[in-house]
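All protein chains of the complex are present and in place, except for one that has been dropped.
The chains carry the letters A, B and C, assigned in the order they are written, with residues numbered from 1 in each.
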Amino acid sequence: MRVLDLEEAIPHYRDRIGLELVGRSGDRAFFRGFDEFDRHSVILREADMPGLDRIGFKVCRDSDLEIFADRLQATGVDVEWITAGEEEGVGRKLRFAVPTGHIFDLYADMELSADGPPTKNPDVWHSEPRGMRAMRYDHSALNGIDVAGSARIFVEALDFSVTEELVDEASGTRLGIFLSCSNKAHDIAFLAGPEDAKIHHTSFRLESWNDVGNAADIISRYDISLDIGPTRHGITRGQTIYFFDPSGNRNETFAGGYDYYPDNPRRSWGVEQAGKAIFYYEKALNDRFMTVNT
Amino acid sequence: MRVLDLEEAIPHYRDRIGLELVGRSGDRAFFRGFDEFDRHSVILREADMPGLDRIGFKVCRDSDLEIFADRLQATGVDVEWITAGEEEGVGRKLRFAVPTGHIFDLYADMELSADGPPTKNPDVWHSEPRGMRAMRYDHSALNGIDVAGSARIFVEALDFSVTEELVDEASGTRLGIFLSCSNKAHDIAFLAGPEDAKIHHTSFRLESWNDVGNAADIISRYDISLDIGPTRHGITRGQTIYFFDPSGNRNETFAGGYDYYPDNPRRSWGVEQAGKAIFYYEKALNDRFMTVNT
Amino acid sequence: MRVLDLEEAIPHYRDRIGLELVGRSGDRAFFRGFDEFDRHSVILREADMPGLDRIGFKVCRDSDLEIFADRLQATGVDVEWITAGEEEGVGRKLRFAVPTGHIFDLYADMELSADGPPTKNPDVWHSEPRGMRAMRYDHSALNGIDVAGSARIFVEALDFSVTEELVDEASGTRLGIFLSCSNKAHDIAFLAGPEDAKIHHTSFRLESWNDVGNAADIISRYDISLDIGPTRHGITRGQTIYFFDPSGNRNETFAGGYDYYPDNPRRSWGVEQAGKAIFYYEKALNDRFMTVNT
Partner (left out) sequence: MRVLDLEEAIPHYRDRIGLELVGRSGDRAFFRGFDEFDRHSVILREADMPGLDRIGFKVCRDSDLEIFADRLQATGVDVEWITAGEEEGVGRKLRFAVPTGHIFDLYADMELSADGPPTKNPDVWHSEPRGMRAMRYDHSALNGIDVAGSARIFVEALDFSVTEELVDEASGTRLGIFLSCSNKAHDIAFLAGPEDAKIHHTSFRLESWNDVGNAADIISRYDISLDIGPTRHGITRGQTIYFFDPSGNRNETFAGGYDYYPDNPRRSWGVEQAGKAIFYYEKALNDRFMTVNT
């Protein structure tokens, strides 16, 4: 993610959201959630404008990268190989872009954190969780024009399932597509927007609705810019609060949501229920949520 | 699962645990959690002794059954094909036994429940959750002698991962093996015991620690036989309470636990920390938990 | 409280908020929270317009009524004695009006509920709490012009303390005054408004923030008209959700809030912080909350 000022961004992600600062290197700061084993899961890069450079997904085996390269190319997607080590601690990467202009990396190897969760007679945590007590990076939602085109690649080449979608049934246009490659209700989401290569929000996992309330207290106490919440999504059923980092990137901390299995019927929302789909309690969208992204 | 008296068992599973009673047929009663799409996930059969007949796992595609049949046989496991419909609403099944004497079915097809979670502009639930508010069947823990042998089949033939194990390091004996085929900390567990084909507990998913407390209130209010809890496991980190159904089968309702990914390092517990591994707060085992099963 | 249609109001208060319906008598329905001992705590009266007829406070002893009558009269307030039994199950009452036009009754005697909380080896509840799981009536907030005048009577004649106030410091005007006669952050509140004898909301006690979330689910699932929430108040620190009954009366279900003791310093909010004072997370008021009452 791009931030305008790394000095300002670090306390926000470390002390308020509660991530571990793994280290800094040049214009970058590396973070991981306290419950993540890998060396890092979030990289902030200081830049002239906020937003997103890339998102990475880890695959099971290095040999899977070859398979996915073939499948992506078969779907008409160009791929690029990135040498191991270009990103600190990470093996070779397979890079590709989707029609909405977002860039993704697949990789199989990453160093483990030296301070990751203990594995020998492990306690529930080693150091007390801090701030909002975010456990891990969870997902991102991305804005762009051809969301159906981007989603198709994840389904056809990468074995994601569409868990839910928001559809304008009159025109058949899909306005929001939520995709999972796990038991979570979403691992990535594409939301229709007038401009490509934009990110709507980056989301971190909390343990419970109780922690969503705690996040709200922290947001208010430290005058973090609140977007909306605490509330619940209709889509994914997640309990959530949205706010902005000092650079204007939208963050989410959320909990709950159903357990997804790939045999689940797809959930579908009509555009006339978009308010309830997005904000299950308010049943109405707000302009900021619909128009502000980075 | 076998119960001694179906009339007594139904109110326990329906009104206390909060499952939906799908229907009855002869000596059987069928249940599903309110958040499950499939027709049923738990079958109670009236019998002379409590315990477990079989556990089923659903696979993605019917053609996977052939693949798993081959892989099971390659691991030295005999398989048997069960005709579609032998179990109401379920397609053909692949049956096999493991060294600890437990019988498993794999199947790909099951009818969806007519009253399952809504999928069109869905509410968080259709009818208010009841009793302990159990969302779904979650996992079972099974007792037997050669737990390593049973676990090996799940790993080699069925793509499960060992998430955690409890090991007597002096002898190298594995006393408990926890296996996942999902993002859950366990989908099945094998626990060393002197007798094969036994079940230690059947577990249902709750939303949160708050619901574990509610389950405890219900257990006490209705004089359900408590085993232990509310407490937390060291292994899986789940927040839990154990109790017995009217036939003496041990039930668990639990929440939390970490998100598991197959690249996670294996967590390992030494037998000298078995107390903390099983009951993270009490740090001691009790005889009943260690010796009573059905 | 006045409602437009008793048939419509009863399921709202009984099944959604979760009160016990004690009985009906003519144009009235009587309710109590499941955790209240007295025969009733809320009376709904069918009428042409929503709103509030009267609020009652129970005093310790019948002889206290004489003392309070004297003290009210010494404060310049007229009192009226109401014969025992005029309200079903209630002893004699002392009635008075305050400058904001609201009418109050004091009484010492009320029949106990036949179905109240058990007192011999009592369980945490006898029947499982229902709907929003409201434990008891908690407080009301009243709108009118001379809020300082009304509050003065509660302080001088009735031994209430002002726990918090919202003040326009430029003019010295008090816009909101919160009063307690207990360890709660408020038992009654007066909010400045252009019209007298109005009620802003009637509030019911929940156990926790978790139950506030459950209330939000119920509100959305049953299409109850939401006002705002789940959120938290700056004033009283209560965790809250506001909604409307079918007649347009504003209800609140809330949890938390600090423990108040009469030696606590008074908390004070400047009008420029009114948003944060009322909605601690949103930090902004909305028109509906400020202008709609009954």
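What we mean here is this: contacts are C-beta pairs under 8 Å (C-beta built on N, C-alpha and C of every residue); 3 or more make two chains touch, one makes a residue touch a chain.
Remember, predicted model here, so these are calculated numbers, not experimental data.
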Q.
Quick check: which displayed chains does the absent chain contact?
A. A, B, C
Q | Full-complex contact with the absent chain, from B:134, B:147, B:166 or B:216 | A | B:216
Q: For the chain that's not shown, point to the residue among C:40, C:93 or C:184 touching it.
A: C:184
Q. If the hidden chain were put back, which of C:140, C:210, C:240 or C:294 would touch it?
A. C:210
Q | Residue ranges of chain A at the interface with the undisplayed chain | A | 123-125, 128, 131, 208, 210, 217-218, 220-221
Q. For chain C, which residues touch the unseen chain?
A. 35, 37-38, 58, 60, 112, 116-117, 119-124, 135-136, 182-184, 205, 207-210, 232, 234, 237, 256, 258-259, 261-270, 273, 276-277, 280
**Q.** Hidden partner chain, residues of chain B it touches
**A.** 209-210, 213, 216-217, 219-220, 226, 229-232, 239, 276, 280-283
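The definition used in the following text is that only the chains that are shown with their structure count from here on.
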**Q.** Type of chain A:chain B copy interface by residue overlap (half), same or different
**A.** same
Q: Give the label of the chain whose average Cα location is farthest from that of chain B.
A: C
Q.
Need the CA-centroid distance for the pair chain A / chain C, whole Å please.
A. 43
Q | For chain A, residues that touch 2 or more chains besides their own | A | 209-210, 232, 276, 280
